[in-house]
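Below is the structure I would like to discuss, written out as structure tokens.
Note that this complex is displayed minus one protein chain, with the remaining chains in position.
Chains here go by letter, A, B and C, matching the order in which they are written, and residues are numbered from 1 within each.
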């Protein structure tokens, strides 16, 4: 497995085409705005090599029997599913921002299962190809991004009805040795830090939209691929030398748009091609899986830092023993743990899928994400209650260091007498960073799927006929027919099979 | 194991002292107000004997190796904990009201562990006694209530400081053959339907309050024990012959006050006696355990019926495909499943306790109950949204049956043309029953512990030092000390041990 | 103006056809279940004659110049609108349940304006007729119910498409001297206590639905009119002699279904007849007006009692100075006052309508009701937090009075030593009454219009074009065009006129 240093070098060597503020980036590791985001990923590589995290961060490949990073491992048991959630929480609590790797992992899991099931249905050979690519990823310990979201243009129109056909990524040419694709993938987390791009279609396609039913992987430096880094709140603070103002003094995340301009994909890297029924299943798997990492363990790990910050700032402000502040912190813990409970239960209730791999409970995956997306806004309030207004109006680190006015800042930003002013300022800045700065969690709203997708999933998968039967029995409308309509074995009610 | 009929006869024979509306009840099974509540318990006995529920509703006693009801089984594995939650959900969804037995079960689990741990600490012999009693309960398939809540009088005063010392149950005399107790237990669920009373102290005691640190079991017809049935919304509808107006046409629940007026308890039924440190641990176990049955699986099973009723009434009203009604039902499902997720995770993360039995994760138990107590009020709104106002203003079944005006009721309470008016009325009545009638869930607020207890538990058990350390590291205040302060193995953070 | 006694006698004399539990009621004032509801209305008559309430409860008729009850007064100024809200709050806080008269008042206001506007548009003569009837109502000091809600049958179908055409009230015959109508009105508040029925259509009609566009008034004892009293939670407790268990020891409310079976209406009491455009305007006025009485002042007055009960039970329980209980009570006050603020502002921003009468701000009327319908569920939680579980499990008054067990009840339901047990029981029972008993406020959800109607009203009346313009200006998409799109004079933005 790669060390952190090897990982950084590998990204340097990759030298993918990256644009930032309209200019080509010479070297991702040497760009001051991009480096903290690369360091966040590097930290995951570093922790993978540390013996104390071995159990959570590594596993044995079911393909090769070799020890691999859990970030390239397809879960083969409930225990694997559980450890995945715990790993993600651990990393989020240590890095205190998005570490960017869960999307790629969940994308690989998605395609592992989807290719298997598609092969079963259509007699295709995608699964074998995919395993080969996966084995390569495991061996080289590589990090892929999952390219899922198309730009989508006018959302009231289907892919084939868009004014510009490329607004959903598609095959524009079929060649003997592979296909040529055009389009883009939006909201690409970690796009400057990945070795590979794993592209998966994001919605149901109709028969006449075969060209859009395409999945594949290419190295992120492939010809025709351009990465355009998105702006973030406070992104340019990373150009400043005063790290206190970064809030999170080491790490950041990065997202953006990846464009595919006539990119060639050889056949052995094509994992779907025209199977229009497949994307719906792929999205069910990706959504249900990703919603307990990105929307589950990761959120919980971040909230470890939030709760710590809230408790710390209360202490620094002299509010430690104030009843309503303790109440606020308690609610943060209860809200956080409810998300953890759902994410973990999704894992505990995982089951073997046709491919032989394990998938977590899909409904609970959706429940987890829905809960975390709704809770986040209340949590933002809680985080700021003990802090007071300083995260929003506090002078800069340069003011603190200033010969002329540093004394004023030192004097008037003092909280509890025994706490250095600088400590209090740092924690305020971290709270700013997590509230409205680079690491705010507003992305939780749509990340891993907008709330509406979870609302719909819950409705569509619920066995309403069975529940209506229960109500009818209680009200005396129907007699009990216990045997014919019993819930599924796992205690979760699901759609009646026809 | 007892059949439903045997159970009912056993209660008749028991002939405990029960008062209802100031008068002594001659026979619980023959009292029209009390019978539906007895039937709810009888239904649990009936389902225990049905082969299709064998897996959930029975288990093998670790004391005798015999097959027993899960309602007398102390969980000996994670699987047992999981099945307990599922059993409770199953019953709540079928009976559509409180089936009254989870408190007694959780009380037995509590005392199984507490007696063991107290013996370890103090060299006492309670555990052996308790096992003997438990074996008897298993063999005879008996149902105990857990007498936990004292009347408490003035809540700003400790037990020993109350104007009337009996406001917390206590030992008033110690005899050679046992103790004599005075006091009462409030909010006794199922008090008229139980064979035994298992009394457990409900709060921390101080050294001078030894007389209050008393736990024991007595048959519910013991001399000096009086059960006073509490009033409930719509309780006297059960005197009416028109069952439609009951809402739930078969079952009800019952609660009340059990008074102990110089009740003698022989030594072999005394399970704590003066160990003032024990009640806190007992309450931690009882709370954490009961909060995933009463506040977890049971709530979820009830919501099965709620969701079914909401979907059904929407259909009967012609609102089935209305977008905002589907949205409401979706939210009911998501809220319900979040509670299930937490309850199940509490079970999945259960662990072996010193006694050898298994306890679910205590923090998640508290999280589950807190979530369900907060969610309930929103759920009440959701349930009534598709129903409209009829659950609150609808004529009686007698109006429907009336020769003079029945035709009007039939004509004007018609919903969708193909649905009989009576069906629509029945589901409206069920919704009334679950909203403000006999089976409303307002009791969820304080049942199994007021929200404030969960808020406090979360704060007190959280490893805030560790979380503050994480925030300090992110903000650059401290260097990482990964090894010294790592979270517990199970991924939940808990109090730093000293 | 009528005294309370005169009012009660007038209802006795009226002797309308009332059914309760399938049987004809001989005399409303002598029926034990119906009497407390009649007394609630009688109390409003009594307070009208008391000098200390003269300013709020009476006014000068703009028709006759005579002093009249505000319950028959059409507001002719902002001050009148403001006093209407305050009167309603006062009554709700004193009677502690629905006093039933605001619907009729708002119905009269609605038809006063609607008839005027319809006459202007169609050259009809309804307004003069209506004024004559209104003058009669003022002179005789009569109480009408507003018959608004039709049974509606299948809600996915329009009136004319229902299987049974009578599911919306309609004209079935036109005669020389008047019309004959069939149908019913549902959720009729105070139906057994009213002198007159004022019938108003409840939804938009199409050209072919002329027969449904009918408004009129008839005495409530008119031939062919049958009132069927709806069931309520705990309704039959009023048959019990122990008044403590009523919760509210004096008053109750009543609702039900009023059936019109070929009822003849003479022309001088017909206020709309075939003007299919009129009902939409009538519903806008009725909704916007009623939502600040029923959904505004009345809710606020009830919450006066709720907050008082919460504070009192906290005191009786010894919880008066507990921080989180004070927090709960504070939130009740803040939520209550926000509703009052919106209701009052709706009144303050009232304006003269074409008829010369004043209407409150319609948007704020909707905002008020929406807020109160959403707040109610949280308030229910708050009310019960300081109470604990006793409102749900407490023995009956008969238990307290029992010679055999009264001593137990007296002893163990004691709270703070200096508070008589009976007082504590009474307040618990009142909380039960307001939570799940006869006076629960669940009816707030759909009463005066379901939340969805307010949601739609807000969307449809908002000047979104203007607001989009503001956003475009801020984002640099458009230049400011201040003059062409300025908000309306009253500072509320409303739909752009074409």
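The rule is simple: contacts are C-beta pairs under 8 Å (C-beta built on N, C-alpha and C of every residue); 3 or more make two chains touch, one makes a residue touch a chain.
Note that this is a predicted model, so its numbers are computed, not measured.
**Q** Taking the entire complex into account, which one of C:247, C:279, C:318 or C:443 touches the absent chain?
**A** C:247
**Q** Among the options C:139, C:203, C:281 or C:331, which residue touches the chain absent from this view?
**A** Of the listed residues, the one touching the omitted chain is C:331.
**Q** May I ask which residue of A:273, A:369 or A:440 touches the chain that does not appear here?
**A** In the full complex, the listed residue that touches the missing chain is A:440.
**Q** Kindly note down the residues of subunit C that lie in touch with the hidden chain.
**A** 52, 85-86, 89-90, 93-94, 96, 243-244, 247-250, 304-305, 307-309, 311-312, 315, 326-327, 329-331, 333-334, 337-338, 340-342, 344-346, 348-349, 363-364, 366-368, 370-371, 423, 426-427, 429-430, 454-456, 458-459, 462, 464, 466-477, 480, 482-483, 486-487, 491-493
**Q** In the complete complex, which positions of subunit B touch the hidden chain?
**A** Touching the missing chain: residues 323-324, 327.
**Q** Spell out, residue by residue, where the missing chain touches subunit A.
**A** Output for subunit A: 19, 21-24, 149, 151, 153-157, 162-164, 166-167, 184, 186-188, 226, 228-234, 236-237, 245, 255-257, 259, 261, 317-322, 324, 374, 377-378, 380-381, 384-385, 388-390, 392-396, 398-402, 404-406, 408-409, 411-417, 432, 435-437, 440, 442-443, 445-447, 450-452, 455.
Rule of thumb we're sticking to: only the chains that are shown with their structure count from here on.
**Q** Report the inter-centroid distance (CA atoms only) between subunit B and subunit C in whole Å.
**A** 38
**Q** Two or more other chains touching the same residue: where does that happen in subunit C?
**A** Residue numbers touching two or more other chains: 324.
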